[in-house]
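Missing here: one protein chain of the complex. Every other protein chain is in place.
Up next, chain A:
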Amino acid sequence: MTVPGTTSPSSPLLRIADLHVDYKLPGWRTTPLRAVDGVDLTLAEGETLGVVGESGSGKSTIGRALLGLAPVTSGSIELAGHDITHTKAGDRKHIASDLQVVFQDPYGSLNPSRTVGKTLAEPLEAVAGADGSTALAEIRGLLSKVRLPDDAVDRYPNAFSGGQRQRIAIARAMAVNPKLIVCDEAISALDVVTQAQVLNLLRDLQRDTGVAFLFIAHNLPVVSYFSDRVLVLYRGRVMESGPAATIHARPAHPYSQALRAAVPVPDVAAQRVLRRQRQAVVRATTAQARPAPEQGCPFAPRCPHAAEVCWTTRPADTPFEDRVVACHVFDAASGHPQAGGAPDLVAGELAPTAP
């Protein structure tokens, strides 16, 4: 699936097609859990693609499948023209120079008993076969790139704050000059100030090196601020995709609207309005919602516009303005009673359906 309105180069850096990932659950003959359910995406060189969704929506799993850390059930992953769908983490030497990762937890992602220098040397040795002294020079360069002092080399992670550790993790990812970095909630565990500092740093690095980011997070305003295009994910499926600016300003899919309204803004009056909006765009809290239908739209239990067809038929990916939306309201042929009401829905003026 290509997103209309965005340039789609002939051979993108990353192409994921119809990706399915099932996790085997513990126990005898349990049905596996489908974490990713038919996701397509492409990512050009130097581009940032944001993936946003709530916990359990499968956004981390997409990243982990790409990194060889989660098993791919079906579908394909193609990086810089090579099929890496089933390349296990152990055989990834040649991929590692193109693909790196920054994880969410700045405390868990650095080995506490190894110095920063040793941590940064690891990818250099593994990928480039660098030896001690050449690595050291490179490491100093890396540290200055992420604006940490030279003498950080000999310190242990416990001497650094959360934001500084995240800089170290970014330096480790940048060490081999990758083409793509997966940022799995790389800023979600940081406070606002540190988060802004790290976002600015990532942006500077991208400007200087042309690295592309798969930027995974749960906060829609942050993702759309930082990304060129955005993918909104719910229960392993893409609900809406398109340019970040429009999704931020006028989210179309009812779920995107709910996500957008959930993040409070630092302005009392505006927040009061937003809170009322939010209470209007979700029908039930997550605690009260019925289980999602096997067939049909996964958001139906919480959607104020849910109708009969939403419980039985999976919505088709429908182009709308400059994006693609998977919702029956946007699909004139879906048989949804409000089909064709898309402009009203986007404007927030579509009345809820009867529960």
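Some points to look at:
Please note the rule applied: a residue touches a chain if its C-beta (ideal position, glycine included) is under 8 Å from a C-beta of that chain, and two chains touch if they have at least 3 such contacts; residues count from 1.
Just so it is clear, contacts and distances are computed from a predicted model.
Within the choices "Alkyl hydroperoxide reductase AhpD", "3-isopropylmalate dehydratase large subunit", "PadR family transcriptional regulator" or "Peptide/nickel transport system permease protein", the name that UniProt assigns to the complex's undisplayed chain is "Peptide/nickel transport system permease protein". Set against the missing chain, the residues A:V222, A:A252 or A:V309 yield one that touches it, A:V222.
Interface note: of A:I62, A:I77 or A:V101, the residue touching the hidden chain in the full complex is A:V101.
From the set A:L69, A:L136 or A:L350, the residue in touch with the chain omitted from the display is A:L69, counting the whole complex. Note on the undisplayed chain: of the listed residues A:A17, A:A80, A:A126 or A:A316, the one touching it is A:A126. Where chain A meets the chain that is not shown, the touching residues are 54-56, 67-69, 89-90, 92-97, 99-101, 103, 105, 108-114, 119, 122-123, 126-127, 138, 141-145, 147-149, 151-152, 154-164, 169, 172, 176-177, 191-201, 203-205, 208-209, 218-222, 224-226, 244-245, 258-259, 261-271, 275, 278-279, 282, 285-288.
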